[in-house]
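Note that one protein chain is taken out, while the other chains of the complex remain in position.
Going in written order, the chains are labelled A and B, and every chain counts its residues from 1.
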Amino acid sequence: MSMIDHAGMTTELRLDVQEFYFRYAECLDGGRLQQWPEFFLDACVYRITTRHSLHLGPGEDLMSIKSKTSMRDRIVAIGQSEDYEPHVQRHIISNFRIQAAAEDDLRVQANFQVLRTFHERPTELFVSGSYQDHIAVSEGRMNFREKICVFDSEVLPESLIYPI
Amino acid sequence: MSMIDHAGMTTELRLDVQEFYFRYAECLDGGRLQQWPEFFLDACVYRITTRHSLHLGPGEDLMSIKSKTSMRDRIVAIGQSEDYEPHVQRHIISNFRIQAAAEDDLRVQANFQVLRTFHERPTELFVSGSYQDHIAVSEGRMNFREKICVFDSEVLPESLIYPI
Partner (left out) sequence: MSMIDHAGMTTELRLDVQEFYFRYAECLDGGRLQQWPEFFLDACVYRITTRHSLHLGPGEDLMSIKSKTSMRDRIVAIGQSEDYEPHVQRHIISNFRIQAAAEDDLRVQANFQVLRTFHERPTELFVSGSYQDHIAVSEGRMNFREKICVFDSEVLPESLIYPI
């Protein structure tokens, strides 16, 4: 069980995958929502769910998006929402587990913790969980083919309109 | 003091060590307690202590286990405990410091932060601290020879029966 097997992945690829996530987080933490869809393939899946609901299927998801076009609609909706109270996020992404599913497809799992800071308030823990993703690799480019954010808690944050 | 010296460790080995910890955390976070002893040598040491008690010796430990057999007994005890309130853990492991003590022995230090989520409750910070470990490397396999979990706080969590 403790055998290390990377199926031929180079150390460079392993570090590149981590960096891909760190650029993704930098985009969200920097509030550059317009660039968020660029990390995905045109035909993609983006879901937010919980540990408890994961195996109940997409119908129980907190958010479920199935194309880049829907992502763009989502961004417009966030900008127009009256419920949205401005704040900044800080992603801490760690515990990467990378497996090559095929030459151009990586299965990646990682832990995330998102901290949140509202104006004139101290920073607080927002959510934690794991990413269960598929990354398409083509000519040195990476894009999420499927990204599932699995929250640890079933208690829904009051304003889950911002991507994780 | 700022000199980098890895004593000949390859980048692959450095990443493999991190991955070994991430698989260990994945096992615990996934609740697969039965597999926990498989990350250790048959003759091993597993201790949970605090910064304050570390230098007072094993007698002051919060938990002290000295063989794989005792680990298995521990798992049975956890399953039978009436105090145990079901929850999930989430390990964030970072700040790896790896030193080769010998060809088949690595001295590894890392920081951990464990988040905890009880049913229908928001996620909360549980404990933080550092691992002070020795890993045996044999034919591409890694196993903990000694694992010491050093908590930052002396305040004992109410239910410290689950491995960290």
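Note that in this section contacts are C-beta pairs under 8 Å (C-beta built on N, C-alpha and C of every residue); 3 or more make two chains touch, one makes a residue touch a chain.
Predicted model only: the values in this text are computed from it and were never measured.
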* Structure fact -> Note that chain A touches the absent chain at residues 11-12, 15-16, 18-23, 25-26, 29, 35, 38-39, 88, 90-94, 113, 115, 117, 119-125, 140-143
* Asked: Can you name the residues of chain B that touch the chain not displayed here?
  -> 1-4, 11, 14-15, 51, 92, 94-97, 109, 111, 113, 125, 127-130, 152-155
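In this text, only the chains that are shown with their structure count from here on.
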* Structure fact -> The angle in degrees, nearest 5, through which chain A must rotate for its Cα atoms to match chain B is 120
* Asked: In whole angstrom, what separates the CA-based centres of chain A and chain B?
  -> 27
